[in-house]
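Once you've had a glance at the structure underneath, I'll fire off some questions.
Shown here: the complex without one of its protein chains, the others still in place.
For chain A:
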Amino acid sequence: MTNVRIFVTYKQSVFDPQGETIKDAIHTLGHDEVTAVKVGKFFDVTIDATGAAVDQSVKEIADQLLVNFNMETYHYQVLEEAE
């Protein structure tokens, strides 16, 4: 069993209106040292597999459902792997 966290964000080239709005709010707090905010989402997925099979599952799920490659990109972390 493997727990995986998949992060989905807009591509670097795509304007992120939520991130911009949040950055403005942070500036209102007085934190002018914050120069950029990007908003994304993550999915915690438990997969009944280990090793390369997990990579294959994540790739297929991301490609076909979780990510719209017109505007988004993704990466993932293996959080923990258990027998």
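Going forward, a contact is a pair of C-beta atoms (placed from the backbone, for glycine too) under 8 Å apart; a residue touches a chain by one contact, two chains touch by 3 or more; residues count from 1.
Just so it is clear, contacts and distances are computed from a predicted model.
Chosen from "cytochrome-c oxidase", "Phosphoribosylformylglycinamidine synthase subunit PurQ", "Xanthine dehydrogenase family protein molybdopterin-binding subunit" or "ABC-2 type transport system permease protein", the protein name that UniProt gives for the omitted chain reads "Phosphoribosylformylglycinamidine synthase subunit PurQ".
Within the whole complex, the absent chain has one touching residue among A:M1, A:V14, A:V34 or A:A53, and that is A:V14.
Although one chain is not shown, part of chain A still touches it, namely residues 10, 13-15, 17-18, 21, 65-66, 68, 70-71.
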